[in-house]
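One protein chain omitted, others in place.
All chains are identified by letter, namely A, B and C, in their written order; residue positions are counted from 1 within each chain.
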Amino acid sequence: MITILYFASLRENLGRGAEQIALPTGTCDLKSLRALLRARGAAWGQAMADGSRVRAAVNQDLAGDDAAIKDGDEIAFFPPVTGG
Amino acid sequence: MITILYFASLRENLGRGAEQIALPTGTCDLKSLRALLRARGAAWGQAMADGSRVRAAVNQDLAGDDAAIKDGDEIAFFPPVTGG
Amino acid sequence: MPVRIQTEDFEAGREIANLRRDNAAVGAIASFIGVVRDLNDGAKVAGMTLEHYPGMTEKSIAGIIEQAKERWNIHDALVVHRVGELKPLDQIVLVAVTGAHRGEAFSACEFIMDYLKTHAPFWKKEQTPGGSRWVEARESDDVAVQRWQSKA
Partner (left out) sequence: MPVRIQTEDFEAGREIANLRRDNAAVGAIASFIGVVRDLNDGAKVAGMTLEHYPGMTEKSIAGIIEQAKERWNIHDALVVHRVGELKPLDQIVLVAVTGAHRGEAFSACEFIMDYLKTHAPFWKKEQTPGGSRWVEARESDDVAVQRWQSKA
């Protein structure tokens, strides 16, 4: 199982702040996780599109498409940050 | 009459913080005032030497050698500033 | 602890005094306070909600402070950032940096603020007369942070 968190506008658009899913293959990378979520259709398709501005973090570090994901990881998706 | 003020190490070296003098010619410039004071000799010679790092202000504005001086003006001499 | 995320307000004077307390090697303290304005992108702002990613936010800012310490000769740095409901005039963030000399304290303080704006996971949602809206990231913030990447 991995934990996925969603923040800010993404949380609102997707209607959830967190979920746990089982990785179909045990391990994968961020790109394939995005594809998995995109396949849910509707709001997911747009949010997880390859060209979207959505950022991702793996275990609380910013991560790119090729970041590896394994069982037990905490993945987060969120829009560009606007604090300060 | 003009008022001349001396600050910091200059005040200590010259043994005075202020004086009033009459301009011999009514008006002059900073360069000739320096020459007048330099002629007093001893500490004055060094403090008012042409190459000295002593700064000057005329009526509370930093001023160069060619600044005009007239009766009633407030002239100040002081070392490079070290506040803040 | 150099990073605090909290809903409560802060007192900049007290935070700065604590940061430098009893360290007579500190000659310079540069600091920055960010405040909620009542106008943003042309709309009146009645208030805002600040959301963050607990855990990652603290880790991210601690990492930014570490980078600043590697880059400049500074003594210490503090970041206090508020989350939750805020209204115009409320303080949002404090960044304070102590050091021996002012140039390095200023640079480190601005660096931390520029990276916080672009890398620390916070999101603002503004309440305006036209309804609530998520604040868009600014290109000017990306430009500000890129300055530091082109310098040695």
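Please note the rule applied: a residue touches a chain if its C-beta (ideal position, glycine included) is under 8 Å from a C-beta of that chain, and two chains touch if they have at least 3 such contacts.
The structure displayed is predicted, hence computed values, not measured ones.
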Going by the whole complex, the chain not shown touches B, C
Hey, which of C:2, C:27 or C:63 is the one touching the hidden chain? C:27
Touching the missing chain, which residues of chain B? 5, 7-9, 57, 60-62, 76, 78-84
List the chain C residues touching the unshown chain? 11-14, 16, 20, 22, 24-39, 88-89, 100-103, 105-106, 109-110, 113, 140, 144
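As a working rule, only the chains that are shown with their structure count from here on.
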With chain centres defined as C-alpha means, what is the inter-centre distance between chain B and chain C in Å? 48
Multi-chain contact sites of chain A, meaning residues that touch two or more partners: none
